[in-house]
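Just one protein chain is left out here, and the rest sit where they should.
Chain lettering (A and B) follows the sequence in which the chains are written, and residue indices restart at 1 in each chain.
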Amino acid sequence: MKRARILPPLALASASLSACAGPLSTLDPAGPSADAVANLWWVMFWASVLLFLLVGGLWALVWLRPGFGRSLAPMRWVVLGGLVMPGVLLTLLVGFALYIGERLLPHALADPPPRVSAHGIMWQWQFSYPDIAGAATTPTLHIPAGAPVDIVVTSGDVVHSFWVPRLAGKIDAIPGHRNVIRIQADRPGTYEGVCAEFCGDGHTTMRFRVEAHAPQDYRQAVLEAAP
Amino acid sequence: MSESPPLSPIRLHKALERIWGTGPGWQRLSAVNHTVLGKRFMLTAFVFFAIGGVLAMLIRAQLASPHAAFVGPEIYNQLFSMHGTLMMFLFAIPMLEGLAIYLLPKMLGARDMAFPRLTAYGYWCYLFGGIIIVASMLFGVAPNSGWFMYTPLSSQPYTPGINADIWLLGVTFVEISALSAAIEITVSILKLRAPGMALGRMPLFAWYMLVTAMMMVFGFPPLILGSILLELERAFGLPFFDPTRGGDALLWQHLFWLFGHPEVYIIFLPAAGALSTIIPVFAQRRIVGYHAIIAAIVALAFLSFGLWVHHMFTVGIPHLALAFFSAASALVAIPTAVQIFAWLATLAHGRPRFEVPMLYVMGFFLVFVIGGLTGVMLAMVPFDQQAHDSYFVVAHLHYVLVGGFVFPMLAAAYYWLPHVTGRQSVHRISVPAFWLIFIGFNLTFFMMHLTGLMGMPRRVYTYPSNFGWDWLNLLSSVSGFILTMGFALFAMDIVLHFRFGRRFRRNLWRAPTLDWAMPTRPTSYAFASLPTVTGHAEEADPDTLGPQLAGGQGYLGFVRKNRLETLGVDMTTGRVEHVAILPSPTYLPFISGALTTGVVLAMLFKFYIIALLFALATFASFLFWSREKGEREDCGPIAIGKGETAPPDAEVSGPSAYWAMVIGLAANGTGFAALLFGALYLWLVAPAWPPPQIVGPSLWLWLVLPALGLASLASRWAQGTNASGRDPRLQLSVGMGLDIAALIVLSLALAALPDPTAHAHMATMAALLGYSWLHAALGLFCGLNALLRYRWGYVSARRPLPLRLNLMWHDFTLVTGLLGVALILAMPGLIGALEAAR
Partner (left out) sequence: MSRSDVPPLYLLLIPLGFVIWSIAFVTLYAANAIGCAFGWDMGAQRMVLIALALGFLALSTLASFRIWRFWTGRARHQPAPAASLAQIGTYTALSALAASLGTFVPGLAVSLCI
């Protein structure tokens, strides 16, 4: 697992939760973006477990050992537990999360990644390939593996949301707006995507498939793809 | 002035009960008493909670297994939309209002809320609005666009039926009732307290409710405005949210969440207020950090407004803006942690004793802390972009709302039920009920976090079995039924409590607050005489105070002219300021509520002429309210007992009604600010701009300002005339004539606009003028009200209130009119500048 080289102890724990794998699982990342978020999750998860045990433990102690906390002045409790502890932890966390978020943005690159358009309408996705002359619109999203791709997400009617959990977070398709999300699949394969924003009666079935192709096969695959 | 000799406690009780009490039978419809209405609010809210719970069961039944065919998407969409709507708008908000209405006067040492008829009117609006919303389910036309009603899905082309209109009109109806309750709660806390209760001595619960009510005052207007705009779009084609005609779907999201996020804290704070009351009682120690907690809840209130965009992290807003909202969302955990540790410190430094309410407080602690921790996770932008709109969010919000509201309310129920009924529970059903609720809840929702992380989006009516979600959903569904059994057991326990509970004498929990310094069950007038607060109100001694007050040894321990009297105090110091004279039971709130329901129903079925007639009838009924209440002569200070005197409310400069107007205008101004924001937002962000035609200055537009200005001047003139002891009716009539002139000018200015359905630019300009039109019309009503009250003898130089209110309204109309016209005139320049930059 890729995570293992970044945060070994967390990977161990996540491996024990092998039930977390699945075609739509954010905990089974298949690209750098989803991977970064999964790491963030495991950091927050274990920190939360510790904090919960701390607060739960204090709650138990005040009942089971009355008077144990008297050595600490009342306002000390409030300042240490209510201000200092969350203040320090949240500063670290916000900084870490913004750093990760900044890296996931579709920054302008010297070598611009290929663009694919994802257009949501009630209730299907239409993918088109402005970079590839002669490519038809497809119901399956084709991307090259191993490199970033910018997906330009638009809507023809109501708000939809483009989400391929194993590759990256989601971005909304909002009528009249044009949003870009950068995704990357590390290796060729098939990934599942859903519409994440409620969009009416067909919301449930507005799913789609992503096929990541080896870079050398990509162009041909798009041209041959079924419309 | 002579004082009659004190009555015996029994005679005093009978005398007070005769004028404060609500009659039996049909007379119950005339109740205006806070104890009666507080109970009604809470009971009704519980009924809606039960209905919402049944909907949740249907949802879980459908999701128990993959490919379930129990309901299709058409029904399922109504189920979850209604579940959210019921729980947020018809359960949580009215429940906290009911609690506040029942408790506040009792904790503050007053006999009732500031505006008892408004309490009753709010209740009827809530009940009738709730019935309309719930009844829509029976006809299969319930709202089906989710409880946050995202446009354009909720707009006409995509939801052509009546479903969305029911949400918009029904919820707005209920919201307006909530807003009036918020104004009433604020004023009651600030003005109607026991003598000597300076703000710094006020019980924390009142501080919590004060902050909550102020949040409602500023939080609800954006949603009310948004709902009105969306209904205008659906009914008349004004394209505020239609991206093809210069509107923007995101404007709705901003307006909705500007309300929607504070809403969560509006729900949490009163529950936390209950906890801050209950925990010290069982810790047998005063709360730790009184001032720090007040600062924390103020911080929480403000921060909660600064993080509405955290519901919109995936709509494509620049990272810098997201960073602000992300940091604010994380920061909000700090004032929450301050409270948690203040409670823990109170217990650690006290001598805690474990009783049933504390069991539920424990449930709160454990569940709410998890909700808080996942809340911090969701505040992190990259994580939210994965978890947003997945079942992780569903799990999180249930942890926060059930942990932060339902568990504290259950604790509060077990704590205050003996107060309501005068009985204490004998059966210990509350304990198994707790464990069923606690275990059922955690089994239902804990693993749901994982369901979300495994990619299950919200609001899907079914799922295939290859995604690994099957066992998780089955677990949630089965456990949901355990949870339901817990609530059923709770309901049963309450019934048994009423029926078989053992009577107790006084102050069951040995609480140190004034709500226990009265007979339980409470009498309609709450205190036979009003207490004096000399120390902190959280260190009162109900056991000795109660009998003294019942014996008439406090203030106002007598009945005078069959009037319902309580004391009004100076807002900050709590010094006696006036005698507030409250209205007797009356059917008028019920009649006005029924007429308002007529307005809503007529609009729902698009009979706009009939709606207008009902609206006029509603306002006419308000004039009858005005006719019933007041003083017909100047009487100067009157005795209040203990050898002291105070003037009646009509003769002081800052009575409750004055402050209600101030706060009402603050709410109104917030709505107007949201409208200005909407107009500028669309200009800056919406697609399909520039508009095909730009609204230019017209003659009528220029005339709006002098018309509104003169109407305001006339109101000032009328007030001055009255203040110097002369008859102000001529000036008032001139003012009303000027209001009519303003209405005509505004109508012509509206007519001179290009077609407002063509583009959002024209629509927003029309909305600005329409806002002024509505205010000029209401100004006419204010003038008429002042005129009639003068005629009925309620106004004199010393009793000038109706004229002052009339002036305040007209000044407000002038200022908002100025701003509105200024924006209309600035628009062509703004549009040009943006086009030049592009």
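General remarks:
We take it that a contact is a pair of C-beta atoms (placed from the backbone, for glycine too) under 8 Å apart; a residue touches a chain by one contact, two chains touch by 3 or more.
For clarity, every value in this text was computed on a predicted model and none was experimentally measured.
The missing chain, though absent from the view, touches A, B when the full complex is examined.
Checked against the hidden chain, the listed residues A:P106, A:G120 or A:G200 yield one contact partner: A:P106. From the set B:A328, B:A580, B:M661 or B:V695, the residue in touch with the chain omitted from the display is B:A328, counting the whole complex. Seen from subunit A, the chain kept out of the figure touches residues 87, 90-91, 94-95, 98, 101-102, 105-107, 180.
The omitted chain makes contact with subunit B at the following residues, 190, 198-201, 291-292, 294-296, 298-299, 301-303, 305-306, 318-321, 323-324, 327-328, 330-331, 335, 570-575, 651-654, 684-685, 833-834, 837-838.
One rule holds in what follows: only the chains that are shown with their structure count from here on.
Distance between subunit A and subunit B, defined via averaged C-alpha coordinates, is recorded as 37 Å.
Subunit B contributes residues 73-74, 77, 145-146, 150, 152-153, 158, 243-244, 248-250, 288-289, 292, 296, 314-316, 319, 322-323, 326-327, 330-331, 333-335, 337-342, 344-349, 351-352, 354, 362, 365-366, 369-370, 373-374, 376-377, 380-390, 450, 453-463, 466-469, 686-688 to its touches with subunit A in the complex. Only residues 19-27, 34, 36-37, 40-41, 44, 48, 51-52, 55-56, 58-59, 61-63, 66-70, 72, 74-75, 77-78, 80-83, 85-87, 90, 93-94, 97-98, 100-102, 104-105, 122, 157-159, 161, 163, 165, 168-172, 174-177, 179, 192, 194-204 of subunit A touch subunit B when the two sit together in their complex.
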